[in-house]
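Could you have a look at this structure, given as structure tokens, before my questions?
What you see is the complex with one protein chain gone and the rest in place.
Moving on, here comes chain A:
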């Protein structure tokens, strides 16, 4: 349950692994098979320790046990070589420490990753025990194939599916709904987390749902209790997302003036609504959509905006520097907002924001308050997610031969983090449903609203 609500827990379940010191001398005396076995275990254990060791002693922690010449060449290039160890760490970090070894050894060469990114957690093959509701299975598939993306869409889809799950739930005899429903929901939640790491919005919404479930009156008839819960879910979606977006639309729309040139990055559902609403209001402005590989979400936004009649320009991230001086405001969405004012958003947002800050262009983030996370994040490494390579090709497929062979090169690894962190210093203002606030005041919002949880 805790793994569902919080960040992926640090993998601490490797007690069977031997101590981390590599027994260099004995290795030479062993047979190949024995050495191999020891290495396997060491790698698994070291995968987690790597992050800590790396900062202190990058040469040693790059841990390349198969080579006997390992101390003689502490080149940074090494890091990319142990292709097997990294994914194992990645998968272990994503949740289930017990399954880690078997999962990693089954197909060791398919996923790669730098060890420092190993905790990001790639989507796992969906082998899950326990009872998973068909609605959740379908949702999981949509998540893992990135059919449903975006913090808002994922949160709404999750809550809607949970409504079905709750309606189909029957309290077993000698149990109460308020006590048992959560244990029934937990495997559903962890199933969703397995297919794709949970978004902060989902975490917040599920936390609220848990609170509502535990607060359900024991004496309430089962169907009434279920209806009440579904009603609460509907209220949450309406108040915290739909209505909040409407307020943001209006507030942010007021900041758009005639003749403005708005720049946005990738695609945010809120930003899209703001721009469409402002245009419907009769404001005259142009929009520059900046986009980037591998997801190229901006194309979708571009399609919507241009078909609505807004003058649009489309360019890729490297070209931002050329146009930023012509921009009057940068408008971006967010995945989540941290209490130190940092904005966690689609990878590339930080770059755009910093560039805008450098040119004194105001950076405005549109974000509902339910996206607030009370954690503090200092960089994009502490928590992130990798885009699955199968879905998002990193190279244009102009030449079929090239791209098909790229995936199999042992000394090449492709890294596509999905998010990055924009520091509060590069953000001018955050537009929320409670008003326009500077990033420094974000931490005081929940308190001002009289909420203990977000």
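Brief remarks on what is shown
Keep this in mind: a residue touches a chain if its C-beta (ideal position, glycine included) is under 8 Å from a C-beta of that chain, and two chains touch if they have at least 3 such contacts; residues count from 1.
Please note the rule applied: contacts and distances are computed from a predicted model.
Remark: of the listed names "Trafficking protein particle complex subunit 2-like protein", "Translation initiation factor eIF2B subunit alpha", "Rab GDP dissociation inhibitor" or "AP complex subunit sigma", the one matching the undisplayed chain in UniProt is "Translation initiation factor eIF2B subunit alpha".
The chain that is not drawn here is touched, among residues A:167, A:183 or A:441, by A:441. Checked against the full complex, the candidates A:294, A:362, A:388 or A:417 give a single residue touching the omitted chain, namely A:362. The residue from A:42, A:161 or A:428 that touches the chain not shown here is A:428. Contact with the chain that does not appear here is found for just one residue of A:255, A:273 or A:383, A:255. Residues of chain A in contact with the chain left out of this view: 239, 243-244, 247, 255, 257, 329, 362, 364, 428-429, 433-438, 440-441, 444-445, 447-450.
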